[in-house]
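For this view, one protein chain was removed and the others were kept in their places.
Entry: subunit A
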Amino acid sequence: MSLPAVSTVAAVAPDGRGASTVRRGRRMLGPAQWVAVAVLALLLLAAVAPAVLAPGDPFAIAPTDAFLSPRWGHPLGTDESGRDIYTRVVHGAGTSLVIGVAATAIGIVLALVLGLAAALGGRVVDFGVNRLLEVLFAFPGLLLALLVITVYGPGIVTSTIAVGLATAPGYARIIRAQARSVATAPYVEAAVVLGRSPGRILARHILPNAVLPVIVLVTLGVGQAIVWAAALSYLGLGAEPPAAEWGAMLYAGKNYLATAWWMTFFPGLAIVLAAAATTVLGRALQKRGPR
């Protein structure tokens, strides 16, 4: 870490007086990251103002135009009722992104409560939370989501909550471990020696240092949540046809896979692109390290 020139010069001159060699360069994004940024920007535009990209109505039926392959006027083809796939994929972006972000937010908030309580709440709370997390971990995430939907019925709202619940245990463990290591860090002890109150130490040192690294995971989590929500819709448990939602469109297209591949291919491509873009950006953030 120490630059040779600095430390050897410091041997004669008092080290503190040397001009501080402060390095504050942010690593530039690579081409893959720029593509991911572009994809996400496009998805966000589609979510906020779908009419800009696809002025048509995603539900407009045109039975005579059913099962058209991609062509001029219908760049991604049409489905069994003659609805334009391109328009529906664009309009589906909003639903998918909202589900992905909302599910992750639910998961993170729950994980924060559980993880911080376990890390800082004393031995009894830690024991309780850990056993709860172990029970939740015993079920695969999707199975846990299915359980919630079985109890509360299908639909976009329940499937969002279900995905959020399913992701919470993983985040909670990470936050717990992070908060525990931060809580015993020498700099927290240094704050105690300076006479800071527990509340101030929590707000100033423990929370930021424990939670900021998790933000990176959240970016990765959004992509995963989008895939899970689409999976639930594909199983007929989330958004239901004819909703313009990618998973539901996959479900609708699966019966025509042999004859109308575009009905499943393009919604699937949208899911892959959204998940890949958030993952690529999340990894880039992870590499740069929390600051």
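By our rule, contacts are C-beta pairs under 8 Å (C-beta built on N, C-alpha and C of every residue); 3 or more make two chains touch, one makes a residue touch a chain; residues count from 1.
FYI, contacts and distances are computed from a predicted model.
Enquirer: Leaving aside the chains you can see, what is the UniProt protein name of the one that's missing? Options: "ABC transporter ATP-binding protein", "Heme exporter protein C", "Carbon-monoxide dehydrogenase small subunit" or "Fe-S cluster assembly protein SufD".
Expert: "ABC transporter ATP-binding protein"
Enquirer: Which of these, A:A38, A:V109, A:V157 or A:V192, touches the one chain of the complex that we don't see?
Expert: In the complete complex, the chain left out is touched by residue A:V192.
Enquirer: Tell me, which residues in subunit A touch the chain that this view leaves out?
Expert: Touching the missing chain: residues 1-8, 10-23, 185-187, 189-197, 204-205, 208-209, 212, 291.
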